Every structure is written in structure tokens, then in C-alpha cells.
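A single protein chain has been omitted; all remaining protein chains appear in their positions.
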Amino acid sequence: MTAADRHRDKPFPTQSGEPRRHHDVGGLPAGPVDTSTHDLDEWEQRTDALVYLLSARKAIRVDELRRAIESLGPAEYADATYYHRWLHGLTRLLLEKGVLTVSGLALELARLNSHARE
Amino acid sequence: MTTTAAQHAIGDHVRVRRAFPPGHFRTPAYVRGRTGVIVTIIGTFPDPEELAYGRDGLPGRTLYRVRFNQTDLWTDYTGSRADTLDIDLYDHWLDAA
Partner (left out) sequence: MKPIHGDTEGTTNAMNTAHPHQPRSAESGILQDNPDDLAHAVRTLVVASGLISDDEFERAVALRVPGIPPAAHVVLKAWRDPDFTARLLADPHGACAEAGYPVPPTAPRVGFFANTPGTHHVVVCTLCSCHSRPLLGVPPAWYKTHEYRARTVREPRAVLAEFGTTIPEHVTVRVHDASADLRYLVVPRAPADLATSSDADLLGRITAESLFGVRHVEGFSHQ
């Protein structure tokens, strides 16, 4: 079953018929586990470091990050890798808290984009 | 931390509430409606359902480790009948069974 297939079946019934949201996957049928390991990409390391430092500063709480990640839509949740979820969950949370602003983020992304084109 | 008193004791049978509220909570679907046994009273923690929205989570909630027989969770369980699943659940999700 592909990630894109999974979210079409929502809400996932369990044997007891309990409804579930897309992050609640315990007991769902799924394929074999890919047991290989691989190192993090640079942006994944950076995302991981940001979450770790901001949590240690108590600027964000793990419960808030979990909630922000769960609020991704089912399709986005299914399509995203683990660190995509973290990065987008973190971004939402920092926008909520006013650490980031939409316009500030847009300007910074545009600046990076124009550097990349030079 | 202000807390509420523990409702259950080690060895008590408890049934997990069958609730599906909007918002953030930490009780997965596969244990809701199922009966297990309290094996550990872990302690008191700020309520994650409140922390998730930036509040202080007080009064704290008692967190229990609850043990389920795998054969009670899954009718098609193929392992040993002695196999178990332990999961940590907050007091307001547990009723005496």
C-alpha cells in the first residue's frame, strides 16, 4: 500500500470500530519494515537541532509540536517524511507563537531563492 | 504541582474510554474500549491535552502504565497467549472495569 493510498480509507476502522486520525497508526495493516539505516541529510540535521534547542529552551513543548504535526492534513501527513513533518510542524508552531511572521518568512525564503539563482 | 488524586491502584482492572474528541490527546484507537490492568502508577504530569495548546496543563493528571493481553486487543493475534502490550494512559481516560 502506498502512502497516497492510505489516507483514502479514512477514518481507519479498528477491529473495535474506534475511529482514528491519520497520525494514530497502531494496528493498521502495513508492509514489511525497511530495517536499513541511513544518515540524516543536512536539512534534517538542522531541523533536528532546531527542535532540540528550542525544546531545551522551553520555547516550544513536545505536546505543542505533536499537535502541530497532527494538524497537517491526512494527505500531507502521509506524503511527508518524518523530518518534513517536524519542519512544517515547527514552522507552524513558531508562527503561532510569533517567533516567526508570515512576511518575515516569505522575505527570507525569497532571499535564499534569489541567491540560488545568482 | 496541583494535582488530582489517583483514582486507580496497581492491580485494578480498567476499561479505556471510547471517546474521540476533537483536539490533541494521547490515547490511541487500538486500546479504546479495551480492558487492561494497572501495572504501575508512573506519577503526575501536566495534562498534555492542555500543554498542546500552550496552557500550563494544571492540575496535573495521574499517568498509569496499563497492561493488556495481546489476545484481548487483536482477535487474530498469532503469538504466545502470554504476550502483552503496555501503554501509558492518563486517569481521565480510564474507568474501573
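Order of writing sets the labels: A and B. Residues in every chain begin at 1.
In this section, a residue touches a chain if its C-beta (ideal position, glycine included) is under 8 Å from a C-beta of that chain, and two chains touch if they have at least 3 such contacts.
Note that the structure is a prediction, hence the values are computed from the model and not measured.
Q: What does the interface between chain B and the hidden chain look like in terms of residue numbers?
A: 26-28, 30, 42, 45, 48, 63, 70, 73-74, 77-80, 82-90
Q: Could you list which residues of chain A touch the chain missing from the display?
A: Missing-chain contacts on chain A: residues 3-4, 6, 23-43, 45-50, 52-59, 62, 66, 69, 72-73, 75-76, 79-84, 87-88, 90-91, 94, 99-100, 104-105, 108-109, 112-113, 116.
Assume only the chains that are shown with their structure count from here on.
Q: Using mean C-alpha positions as chain centres, tell me how far chain A is from chain B in Å, no decimals.
A: Centre separation, chain A to chain B: 25 Å.
Q: So in the complex, the part of chain B that touches chain A is made up of which residues?
A: Within the complex, chain B contacts chain A at residues 18, 20, 23-24, 28-30, 32-34, 48, 51-54, 57, 73-75.
Q: Quick one: in the complex, what on chain A touches chain B?
A: For this pair, the touching residues of chain A are 12, 14-16, 18-20, 24, 26-27, 61, 63-64, 66-67, 70, 96-97.
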